[in-house]
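Below: one structure in structure tokens.
Note that one protein chain is taken out, while the other chains of the complex remain in position.
And then chain A:
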């Protein structure tokens, strides 16, 4: 498995997880990492070493919750789901991210 091809900017991991959960619906941690990898065309690889602590933190803050479910291969797994607070948070973070990336782009586009 390839090592991460781009370092995740601090704080963007939460954003990606929340986004993945909104778009992909309830899913387990592994699913989140796979989805992010696919959507970013293998550019963003979320290591489990960052992924799970991030999930736990988000859960503690109440942005996501979870329930135990059964996976496609019939194994008991922990399925994370976005909460209402999580949705709001995602919107805030999205706005912020767009502002930030636009700003960075503007700077970079200066010749």
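What we mean here is this: a contact is a pair of C-beta atoms (placed from the backbone, for glycine too) under 8 Å apart; a residue touches a chain by one contact, two chains touch by 3 or more; residues count from 1.
Convention: contacts and distances are computed from a predicted model.
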Which name from "LPXTG-site transpeptidase (Sortase) family protein", "Na(+)/H(+) antiporter subunit D", "ABC transporter permease" or "Aldehyde dehydrogenase" does UniProt give the chain that's left off?
"ABC transporter permease"
Residue by residue, what part of chain A touches the chain that was omitted?
1, 28-31, 34, 48-49, 52-54, 56-57, 60-61, 71, 73, 75-78
